[in-house]
Structure formats: C-alpha cells, structure tokens
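In what follows, a structure is listed as structure tokens, so that the remarks can point back to it.
Every protein chain except one is present and positioned as in the full complex.
In this document, chain identifiers A, B and C correspond to the written order of the chains, with residue numbering beginning at 1 in each.
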C-alpha cells in the first residue's frame, strides 16, 4: 500500500472547503494535517464540520512545520503568487487554484521560485480531468479522425457572480474564459493569435468597471487549427459546457450532462431536465481526481498533469483577449509574452 | 425507360385518396387510369382536386376494362375479399389495404382466387417500408448482433378513432395491433403462441361492443425469441412508434421521429417537439414506396414484398390475441389456423 | 448537529464491503462500530482497506453489544431471515439487503419478530432511490399526466453472473426481476395478476437447474393499469435500465445513463459511449442515499421508505412469476399470499 501525503489547505472559502472535504472523505491517499485561513472563524466552521483537529490563521506556521509535505492553495487570487513563492522556498509541493495570478511578473517570480526549489506545482484547471473532455482528447490524439480543423467551446455560467467578486476577478477573459483558453491548449496546443469581442447584455453594472458578460473569442493555433469560444454569464437552464474538436475525418464532441434522464411527454412536446447547476456539481469528480493525481505525482516523483507553464499561458491568453477586445483587432500571443 | 403500369384505385376515402394523390404526383411509374367509389361524389372531389378524367361508381366496370392492369383496393374492409376475388378472376394485379378481411374463410377464398388466376397480390402493411424499421431488420439479418432474444414494439395512436369506425374495425387487435403483429413476423418470423391482455382506460364507450384501448401482447416465436407489443389508442404527444430487437450481441432500436429538431432551453428544462401526428404524416414515404415496389414487381414479374400469406397470418395472429384475451390464457397460433 | 448512529455491517462480500466503504467515507451520519463476516479473513481485508478497528466473526457478538444501535445485513440470502429475527430480538434496527428471504414463511417469521420488537426495518431496494425513477414517480403522483395506463420496465444485466451464485439465487424472477417487481409496486401500486414467460438463450447451463436468462413478465395492477417487464442476463452494451409510465395525458420515461457524453462522428455515423457497466456503477449514489435515509428514519423515529411488507410483496410477486412460468398461465397474486 502506498504512503499517505501530509497536506495542508490554505484558504477555506467555497473552493477551499470543497477541496478540504474531498481530502477528508474521498481521497484516502491524503492525510490532511491542517487547514488555514486568515479568517480563522471561517476555517473553524469547516474544521468542525469535518472533524479536523488543527486550524491555523497564518500559513507561515504550516510552511514552518516539517511534517507538512504539500499545500493546496485556495486563498484569494491576489495571494496566490506570494504563497507559492513562500511555499516553494519552504520546500513544500504546491497545488494552486487557478489563476496563478493576474500579473504576469508575479507569475514569473512564483514559477522561478518553484524551479529553484525543485518542488512540484500543479494548477487547478479542473476541466482537464473531466471524463468527457479527456475522452475527446483521447480520440483526437489517437489520430483516427485526422488533423483537427475547428475547435468549438461553449462555456456559460448559470448566473452572474457577486459584483464584489467580479470587480477583482480579472474580468470575463481572465476569470471565466481562462478555463476555455486552457482547454484550448489542452485539446489542440499553443495559440498564435486571438481575436476577442464582447458586450454587456445581462448585468449593466459590469460596465462601471469595464467588464463583460457575453463574449466570443476566436483563436488561431500554431498548428493551423482555428477555434472559437463563446461565453455567457447567464444560462438560465444550467451550466452549459460543450466542446467539439472537428477534424478532417470526423468530429468528437462532448455534450452537456443533464440532472436526470427523465423525459416527460405531453401535449406540449417532450421536456427533459435542467443541466447541473454549476461547476461544483458538474465538475465534482474532477476536483477529486485532480488532487489525487497531484498526490500521486508527488509520491511517485512524476511531472504534474497541469504545470506552472500551463497556468501561466492561460493567463497570457486571457491578457491577449483583453488587449484584443480593447483595441478591436487580432492580437498575436507574442505581443503579450513568449513561452518560458 | 420502363413502361408505366395502368392502375385504378377502388375506394377513395382517407387512405384511398392519399394513394390516389401519390399515384398522380409521386409515382411516375404509374399511369392512373381511373378512380372508383360507390359514393360517386366522394370520388369526384378527389378527381377534381387531382385532375383525374375518369371516375366510376361500380368497380366491375374497371375490371371489365382490358386497359386496366392493376387495382389498388382501399374500399371498406368488409368489401376487400370480394373485390380481390373479382379482380383476380378478371386477371388484374392487386394491391389491397390491410386487413385482407376479418373472416379467415373470406381470406382463404380470396387467396385461392388469386392463386388460380396467377395475379400478383400485395397487402398494404406500410410499416415494412419504413427506413428505420427496414434498417433494424437489415442489421439483425446481417447476423452481426447474433440471435434475436427479445422483440419490443410500442405502437400508440394519438387519439381514439371515431366510434362508428371502431365498431366495425375488428377491434384493437385486428385493427391496430395487426400492424405490430405483421411487424413481428417481418422482424423475427412465425409466432407460436400469444398472450394478450387489455383494458379500457381512455374511451368508456368501447366497453359497449367489447373493444379495448390499452393492451399488451406477449409473443413466443417459433425460433425461441420472445416479444412484447404495447398499444394505446391515445398518446397525446403524437404517434408513438418504437421498435427494438434485442440480441445476444447487442440491440437495434428505432426511435421515434420528431416534428422538428428544435430544442428550447429555459428555466423549465429543455423542450422538444411533438411526434408526427399520425400515420399519414409518419409513414407518408412508406405509402409511396410500397406502391412503387408493387408496380415494379408487376412490371418485372417478381414476388411482391408483402404477400397474401402475410396478410392472412397477421389476421390469424389478431384472432389469436382476441381469443387469448377472452379466455385469459396463452393461445397457440395452431388453435386458430395453420399456415397455408 | 444531529447525533451519529452506531451501526455494524454483517456480511462483507461485494455488496457488504461497498456499504461499509459508504458508511466510512460518504455517510457522516454513521458511526461504523464494527464489521462482521463468518469468513474473518474477508472482513479483515475490508477493515484494513478502510481503517476499521473492530472485526468480528460471529454476529451474535455485535447483537450483544449495547453500543450497537443498528445492523446492516449483507450476508448471503439464506441467512437474512435468521439474522433479522436475532437482531430484532436484540432490539437492533435493521437494514437488510434484498431479498428478505426466498421462503415466505421465513419472511413472515422475521417480520413478526421485527413487529414484536418494534425496531425499524428497511429493505435494500436501491432503485427506489434513483433520482430519475423517483422523478418519474413524482411526475405521475402529481397527477399532471392523469391516470397511469401502461408501465414498461427494461432491466438487463451486462453479463451472466457466476453459476454457483445463480444456483442459490432464487432464479431469474426472485433474484433479478424482483427489483422490477418492487419498482412496479413503487410506481403504480399493488399487483393483481402476473403472467411470465421465459427462455434460455444465453447460458445453456442454466437449464440444468431450471433457471432462465431471457424473460417477459406482464402485470395487471389492482388499479387497472397494465404493465410489462423485460429482463435479460446479457446486454453487451452495459447495464440497461429503462422505465416508462405511460398515462392518459402523457408519459414519463427514464432513459439510460451513459458513461460519458462524447459523441464521435465519422463515415460510420455517430458513436456514443457504453452504459455504466453494472449496478455498482449505475446505482452508486442510491446505495448511499438508502442508508442515509435509513439512519435518518432511525434517528428521527420515522417509518422507513422501504418496509418489510415491501420486501415481502416483492418475493410474493417473484413466486407468482415462477408459478405462472411453470404452469404457463396468468396467476393471481392471491394464489401465492395475501398482503399481511
């Protein structure tokens, strides 16, 4: 039997508390040592609920503890890079939620620290672990459908998040589309040029701080594939998550999952269920799988499946999308940054 | 180019007028010589609508006409056997709507006449010409799925027909289930035993003359396959037509067609269209194809795809179902009649 | 926060070990006190895997322990009734896997003991907890579709179980169809008459001990609804689980779940995934939910959602199906037993 990894969670908000529950209940390979949140009361509620013994307020305390082997960072985005740097210097392996940071210099400094300390880093792009998206990748990677021609992603949230969150989120392209930009790299490879358009049709208050709620991004990939991502902050029928890779010899697409399989027939036609409400429902298994794989990579000293460079390039693409939108022109990725 | 077949239609009610329109507009291989109905005014309306020159009241006039090569019989059921006999004696090839007759002796006399005159006879089991049901047959006949184990047919009308029609129709098993009993023979082969159950849940007036509106028939086939047919006179969402042949190495099923492919997503879930309303819509192409094939068989002197024996055995199975229902026990087909 | 229920598991084979893992990992309302198996080594493996401290060989030891409040019985079927009686006398609440027993007298004695001791009893008909089957029930129970007319259930295993198991299982109708007979009661209500037909098309060795692998059961319900269940021991495309309740004003059907949502289009058409392999995958969440609800019913002193009478009537219906098959005639349920 394999050993258990001693891990601590930093940040116990919505995502952090879910990761914590997974570590306690669903990931037997993990030994959750402690949880940490600057809002100690928030962390304490999570600890009480899950029967966790150790709760700390200052993450440096965890980094100083030699029994802690790895940290899962789910603090607010603006603290990610700093904690990564500190954790790397303390020799802890790191699983960090997306995005690594909004500022590319912060990301580069963090990745430098990781490199110097030679610790593992995995970024929380959960969708790479979805069985259907993985299956699409597997089909196209097998070559049976020939060269990919068109990538098509639909990603629509069920409702607009809280405005206070939106204000600091990096906006549509860096908060929401970033998942699709990473998925685009996962499915096809590096992007050469981006053109982004967007508008505010759902939540007028977004205009105050220049954010968008309805966007389309087109992509030219280095390998010649072209692609399109459409995003919306409000799909009233549930969390709309579709993906297609259309190829020379066929196509592979991942349809939406659905809440149940019941169809009701009546004089009004046939009615079926809503989509799963949001990411916590739709990608529940992915959140478990990504952390299990992270632990396996640490324990067996293998490269992580979502690297720091993956985390960085998704942010680069997000910035390219914003630049394209603001200047209303296609933007080369090289205008933002080169691959490290 | 192949020659055209001179054909006349006898009976211009709902089905007959549809066949007539098909012969005029959609079947270039046919030369419609005349139409006939004892209700001359009914036939005249059809003739006016389609620009048909010759309308007669007495079908014997058509049988006496040497230019008429074939007749399509769509008169009322109780006249079918008599017209077949007369037409056969007159040397005309015959396409006859289902059922051949309700009385087996009438059928046998008619089939004897056909045999003696050596004319072609095809019975109007239109569903054998449906592309999806044919495709299921083709798949299972290829042997790729191994031996058929379970046949499952769902056949539900959209609404209860007029009571005056129901009274003389032969009832649920001989009017409605007869299509499924024929389809069972088409898909699997001869039936050995039938058990039928039924009830009146939709139209209480049916009880007056012993008819049913909701039935289930189970079948044991000679080759060991078992099967089930469920029927209803009222599916408010449209004409429900499903078929499955479940086999040792897989299954082949024909789903319902749908009026259009639009899906509407809203807070109530996803809504799609009704099924096609009824047989005139759902099997529109089958009515064309069956007559085209009949004409081809006559012109090229080939056996017809739905024989007199097929028409007879479907009626035998219908009677077996009624006997089973009345005696509430499984009934051997040999209790009703043997194959000719 | 609610208290935890002290529960022990008796029988740690395939189903028992799954329940044990659920109790440890997924049901925080449970405090798993111990596990028990007469094959001590089998239980020990489960205990080691899940970090369980107490393992016993003789279940009487658990019944004598005053800290044990409830037992989950997943021992072999022939031991169910005896353990229920013993547990009831010891004042333990009982969750028992299906079937309660194959012999109706054993069941009646067990239910008598439960009644006298006034403990809770829940039977493990897991499918009642499936979200889609529950949703169908909810739709029809709301009355919006009017009176149910036809119940249609398809239940097909992916492959034939081991013959040594089949030999003692009670056979097709008591081992496999029993789930559907219970579902029939759950969806519609009490059954009045059954007709069952069956054959051996998949595994010839079943003939040695009179079992079947391909069956169709038709049902007449007390309320006038009619129904049909088709069963097979081998659906090579996965565990086929469909249900329809067709009503006067519409229909509600539960389609199969599917392993992933990917569709691959190519020159061969469109290909989608297999069904979930078997019940452990398909009904994984039901196994959790049924036990959570059992615990809630014990802790809050409410009636259990699947009662002893439910467990008994499913066995009665199974025996009626066997009698019908052997005598090839419809059998009244009252020929087997009356409701208690």
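Convention: a residue touches a chain if its C-beta (ideal position, glycine included) is under 8 Å from a C-beta of that chain, and two chains touch if they have at least 3 such contacts.
No experiment lies behind these values; they were computed from the predicted model shown.
Across C:104, C:200 or C:274, the single residue that touches the chain missing here is C:274. Of the listed positions A:156, A:264 or A:282, the one in contact with the omitted chain in the full complex is A:156. Between the chain not shown and the residues A:42, A:79, A:104 or A:226, the one that touches is A:226. Within the whole complex, the absent chain has one touching residue among C:31, C:266 or C:328, and that is C:266.
Check A:59, A:125, A:186 or A:237 against the missing chain and you find that the one touching it is A:237.
Mapped onto chain C, the footprint of the missing chain covers residues 235-237, 265-274.
In the full complex, chain A touches the omitted chain through residues 147, 149-150, 152, 154, 156, 195, 197-199, 201-202, 214-216, 218, 220, 224-228, 230, 232, 234-237, 240, 246, 248-251, 328-330. Looking at chain B, the residues touching the absent chain are 25-26, 28, 131-132, 135-136, 139, 144-145, 249-257, 259-267, 273.
What we mean here is this: only the chains that are shown with their structure count from here on.
Here chain A and chain C face each other with the same set of residues for the most part; over half of the interface numbers are shared between them.
Bringing chain B onto chain C by least-squares fit of CA atoms involves turning it by 180°, to the nearest 5.
The mean-CA centres of chain A and chain B are about 58 angstrom from one another, to the nearest whole unit. For the pair chain A and chain C, the distance between C-alpha centroids works out to 40 Å. Shown for chain B are the residues that touch two or more other chains, namely 235-237.
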